[in-house]
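Data first, discussion second: the structure below is written as structure tokens.
Omission of a single protein chain aside, the complex is shown with its protein chains in their original locations.
Right after this comes chain A.
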Amino acid sequence: MDWLKYAGDDPVHKLLLMLIAIVLFVVLMAIILFVVDRPRNPPRWFVGFGFTGIALLLLLAGLVYPALSTIWTSFLRRNSGDFVGLDNYVRAFTEPQFLIVLGNTALWVLVAPLVATFLGLVYAYLVDRSRFEKIAKGLVFLPMAISMVGASIIWKFVYEFKPQGVEQTGVLNQFMVWLGGEPQQWLLSRPLNTFLIMVVFVWIQTGFAMTLLSASIKAIPTDITEAARLDGVSGFGMFWRITIPSIRPALIVVLTTIAMTTLKTFDIVRTMTAGQFDTSIVALEFYDQGFRQNDAGMAAALAVLLFVIVVPVVVYNVRQQRKVEEIR
């Protein structure tokens, strides 16, 4: 059995294990489909469960139950199992360490999606139907393929610091020097460091925003733009009075989607500063509390807080969609 469980360091063993997993899974699926297809006139629930059953069971065991369990854990002290009510939440909202984390998270959720969406929108508008549209979009879109860890390293290098007088190796500080300034330790002082880390996230997400917004800009009926043009609207007025209102639903979807991604993202902060210098956010603090400080209660409370922050974002999104539906 151990052979099936652990692959150790042997790469061939690992690859074999991978194949076995896939084959086992295919066999399981085949069995299920065979059983579903067997009876002549199967009851509908039987067929329905045959198709959706595995997914529902996995979701129940892997998402619903753990989520409920985490909510319960958030009322317990550390790993002791003692019920302490809202203590963990009170700590989160009173201890300075956590207040900084919450403040940073608020900054992230408010600023990062807005900047990414704004840049994506402006860029999509600027390159729309220009000659170099395809390659221009590709350049901004590519960071989507890079892991957040990889992206963080790319930007850490941009922020690299060498003392004054020594040749700089980070682009940003070289620019400072060229402009006659002093090189800075960019990631050390709050709140600038949080914004500079956000840059990495914006760098990744702008391509996402641009792609979706570009599609909706292209979907604006030409008669609307033509009519506006006949009315003498042009340039910035066109962008502000025609483009933006026309793509409002897409804008909201993009904003909320990025906001939700922001909340869950922890790799960037972890790779850039490991949460030091007051840059931590809830998603990272969750990891630190749970897996480093061994405070399961606090980690659970932070995870629940993440969820609580997501809910209004989603509700707002759904409401807006409803409104759009009503207008139609």
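The rule is short, and it goes like this: a contact is a pair of C-beta atoms (placed from the backbone, for glycine too) under 8 Å apart; a residue touches a chain by one contact, two chains touch by 3 or more; residues count from 1.
The rule we apply is simple: contacts and distances are computed from a predicted model.
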According to its UniProt record, the missing chain among "Copper-translocating P-type ATPase", "CoA-substrate-specific enzyme activase", "Putative anti-sigma regulatory factor, serine/threonine protein kinase" or "Carbohydrate ABC transporter membrane protein 2 (CUT1 family)" is "Carbohydrate ABC transporter membrane protein 2 (CUT1 family)"
Can you say which of A:L86, A:V171 or A:L192 touches the chain missing from this structure? A:V171
Consider the whole complex, including the chain that is not shown, and state which of A:I31, A:L86 or A:L139 touches that chain. A:L139
Contact with the hidden chain only, please: which chain A residues? 5-9, 11, 14-15, 17-18, 21-22, 25-26, 29, 32-33, 36-37, 44-45, 47-52, 54-56, 58-59, 61-67, 69-71, 73, 119, 122-123, 126-131, 136, 138-150, 152-158, 160, 167-171, 174, 203, 206, 208, 211-212, 215-216, 218-222, 249-250, 253-254, 256-257, 260, 263-264, 266-267, 270-271, 274, 283, 286-287, 290-291, 296, 299-300, 302-304, 306-307, 310-311, 313-314, 317-318, 321-322, 324-325, 328
